[in-house]
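Every protein chain of the complex appears in place save one, which is left out.
As written, the chain order gives the labels A, B and C, with residue 1 at the start of each chain.
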Amino acid sequence: MTAAAVLTVPMAHPADTSGLAVLEPLGLTADDVIAVVAKSEGNGCVNDFTRPMAATAWEAECPGAITVVSGGTEGVLSPHASLVVPSVTSAAGPGLAVGVAATDPIPWWELGRPAQVDAVADAVRRAAAGALLGVGEVALAIVKCPLLTSARVAGAQAAGHTTVTTDGYESMAKSRAASALGVGVAVGELDAAAVQRGLDGDLGVWSAVASTSAGVELQSCHVVVFGNSAASDSPYRIAGGVMRDALDAAAVSALLEVVDADAELVQVFAKAEPDPSGTVRGWRHTMLTDSDVPGTRHARAAVGGLIAGLTGLPAVYVSGGAEHQGPPGGGSLAVVSKVAPVPS
Amino acid sequence: MTAAAVLTVPMAHPADTSGLAVLEPLGLTADDVIAVVAKSEGNGCVNDFTRPMAATAWEAECPGAITVVSGGTEGVLSPHASLVVPSVTSAAGPGLAVGVAATDPIPWWELGRPAQVDAVADAVRRAAAGALLGVGEVALAIVKCPLLTSARVAGAQAAGHTTVTTDGYESMAKSRAASALGVGVAVGELDAAAVQRGLDGDLGVWSAVASTSAGVELQSCHVVVFGNSAASDSPYRIAGGVMRDALDAAAVSALLEVVDADAELVQVFAKAEPDPSGTVRGWRHTMLTDSDVPGTRHARAAVGGLIAGLTGLPAVYVSGGAEHQGPPGGGSLAVVSKVAPVPS
Amino acid sequence: MTAAAVLTVPMAHPADTSGLAVLEPLGLTADDVIAVVAKSEGNGCVNDFTRPMAATAWEAECPGAITVVSGGTEGVLSPHASLVVPSVTSAAGPGLAVGVAATDPIPWWELGRPAQVDAVADAVRRAAAGALLGVGEVALAIVKCPLLTSARVAGAQAAGHTTVTTDGYESMAKSRAASALGVGVAVGELDAAAVQRGLDGDLGVWSAVASTSAGVELQSCHVVVFGNSAASDSPYRIAGGVMRDALDAAAVSALLEVVDADAELVQVFAKAEPDPSGTVRGWRHTMLTDSDVPGTRHARAAVGGLIAGLTGLPAVYVSGGAEHQGPPGGGSLAVVSKVAPVPS
Partner (left out) sequence: MTAAAVLTVPMAHPADTSGLAVLEPLGLTADDVIAVVAKSEGNGCVNDFTRPMAATAWEAECPGAITVVSGGTEGVLSPHASLVVPSVTSAAGPGLAVGVAATDPIPWWELGRPAQVDAVADAVRRAAAGALLGVGEVALAIVKCPLLTSARVAGAQAAGHTTVTTDGYESMAKSRAASALGVGVAVGELDAAAVQRGLDGDLGVWSAVASTSAGVELQSCHVVVFGNSAASDSPYRIAGGVMRDALDAAAVSALLEVVDADAELVQVFAKAEPDPSGTVRGWRHTMLTDSDVPGTRHARAAVGGLIAGLTGLPAVYVSGGAEHQGPPGGGSLAVVSKVAPVPS
């Protein structure tokens, strides 16, 4: 039984797990939670301690869940958690199936390098298999992966290793990149040559289903995969797409149109980034030259504003830094909806 | 002859006026520019020196123009200037008419107080009259007004006066508020009692056509009013509306639908702000509790992302801090378009 | 027995309590800790969640301790905790005595108002009495007090009350101010008339021993008082002073000279703030007009740089926002040292 449901609850502060109260009317408890995918209200960068705060709180309450916390609720975005639980209602399928997995701890000197790509690819395959999803059925693979701090770099150096970078903010990009390439390998989008080009910096190499995010709060990579499976009778569904750039309202609208007329929009998962060219639609943007506000914060605010405006939902999952997760300047996109369940 | 055109040009840096090259093919020169309404790439707050930098540059090149520079191109927004010039083509009216005016310098101790309301109201009336626009025909009144710095507060105190606040960032809100109330008076939306309630902090008092912005670079208030006038045969038109909140995609779409099928979208002017309730559509936002990024920056990024996505134009004018310029959390909105000119 | 010792331990991250290992060689346990006075690495402002993170961690480990966490380790300052424990060695007195107390929760509408002044004054008196310190013997009174958020303001309004301000960052200043005035009342520095002038904004009203700090993580006020008492045979001592402005190296040096030649410098507690005049020693500073970095962050960095340079200790307690805690632009100052204990 892999049928999954997604319940989005507000968070009043980074350690707020009171949204678990939504489970009781469904006959579920915190022990049933399969995954928590949350947005917390920090800066989403190196020193965003709202992520470990939230992860610690959710993990204490939901010991069986894999936790992913993405920092940064800029603009209209609202701090929230999406609880993935077994579906307690049913409808004609294929319905939503969700699988989870974790890698072993990534040594700091392997971060952003081939070993991380391989570890994530393996975890994605295991998560998909656990949900009875063929790798081609994966519509979204969310990965939470580590970053480097001054202390971690020093630790690696003391152990006789170099790290992929000594800069913490840059390490987040490198870690997201390796995770995204790992997703692409697992689902068959990328071969070994493409991965190597990606690691060498070719941003034209990307996965359409990867959504990766780095944080100080973990040493291994957490993976949550979503897809529609014939084996699932959940009334929830997921549809995936890609934003071509940060202005791609059409991509969002297209996915919203896929939602059945009588279905309810439940959640949107999007990746966003400052276009690395420094321009969008031919006009200069300033996200990469602003030394006061990190570029990922700008991108989340802008794309969050667009998606929240188009859907009316501020509690959507918009994550910053989309290296190899969609075309440069764009990002992966997925929409979860719920059709009317069959009366039981 | 009041027929006006709006030409949007990119700015490669805050002092870049090279966009004036767009005038030559039209048979115009910098001396013909009536107004420059620009977005520069600073933080849009107290110490945003990109505003004086841009204002100085444009004023040096366009000595006859009134200049308004709004700081802050967060997210996908692109630094640009909208040059208001006489229309050199024509179409069946009513067409766009634009008028300008300036107040006398506002003493620092009058900032944010009734004297500023009165001065702005008077300037708006003069600007409208200059454009042969009835006050009821004003679709948009942009005001650039001063703010307080530590030195200005000290100067006022040394002169035996108090100021409306001693905090620079708060003074921007107070100055925008008084200017907005002045617009509301001038166009007949607000009476004296309403103004008083507004000055007392009632955010339910607002003008639908005011778009005000504060800056360190001026001591008087600059006013630019836009409307469609039967006396204008410009092929440019303006249509005004109001965003009810920062997610109000419907308000934007409604205005875009007003644009004739064969017309070209030229520019959007929008005000944005963090909803003062701390929530939007019932969900908590964090714009007002983020001590790292000012709330106006968040709001510009989010609303800019929405408008740019809906229009495909990143070089739109989105200004932060919408006190009394639309309902709380929302803001005034206007769209300029251009129909096909009549062959001459 | 009131003899107290102060042990400063590093914090590797905001929830790091591993420094408690310092207790075992002394024959102490976490249950013996009387107070934890820590500096965590957030922005020290409204959304600094490193404070609740650290407070939660220390309170879980040290259930008998009063916890004060001040956010912000700008510049060379290092995240750390000062553990106040019973002294296990002795020397000829008077030695350090430390007392603690807490107020009841402060209703949000009382924050920054007379009721908070009274509550803090009462708590300071209780803390001093508990340490057998006469109020005139109090050399330092550290207070941690609440702040307002959007939700708290909305809660107060829903209950039919107004709050002292609706701005979160400003509420921190108001809360610090009321706490400081309460300290001044308790130790006899300020009378009722002075308190009223202080609440009305007269920054010339101040306590030389108050060190107050606001945070989102508590609803009551936590108080820790330090003094030398004839009843204490601790080899630790405290000496208090005042920095006249942020450049007052002489005040720091004077206190350091008080430290016995054969004593060890243990900890420095200092308050810092941007001079509200906008100048220091006649030169303009930009701490109050910088909209990118809050003024309290600037002040901590600068005064922290001075004190750390003069002492060689980066793990000192420098807290930002010194309203009524020393003269405008300056702040209270105290130095803890340890003389050689008498062999037992």
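We take it that contacts are C-beta pairs under 8 Å (C-beta built on N, C-alpha and C of every residue); 3 or more make two chains touch, one makes a residue touch a chain.
Model, not experiment: these values are computed from the prediction.
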Original post:
Which one, B:13, B:197 or B:281, makes contact with the chain that was left out?
Top reply: B:13
Subject >> Option from C:12, C:60, C:230 or C:340 whose C-beta touches the chain left out >> reply: C:12
**OP:** Can you work out which residue in C:76, C:151, C:231 or C:258 touches the chain that's missing from view?
**Re:** C:76
Original post:
Out of C:237, C:271 or C:298, which is the one that touches the chain we can't see?
Top reply: C:298
**OP:** In the full complex, which bits of chain C touch the chain not displayed? Write them out.
**Re:** 10, 12, 41, 43, 73-80, 246-249, 252, 280-281, 283-287, 289-290, 292-293, 297-299, 301-306, 308-310, 312-315
**OP:** Name, in rising order, the residues on chain B that touch the hidden chain in the full complex.
**Re:** 12-15, 41-42, 47, 49-50, 52-53, 56, 151, 216, 292
**OP:** With the missing chain put back, which residues of chain A would touch it? List them for me.
**Re:** 43, 45-48, 149-151, 153-154, 166-170, 276-279, 284, 286, 288-292, 294
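As a working rule, only the chains that are shown with their structure count from here on.
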Original post:
Taking each chain's centre as the mean position of its Cα atoms, how many Å separate chain A from chain B?
Top reply: 38
Subject >> Geometric centre distance via CA averages, chain C-chain B, whole Å >> reply: 45
**OP:** Pull out every residue in chain C that's touching 2 or more other chains.
**Re:** 47, 151, 292
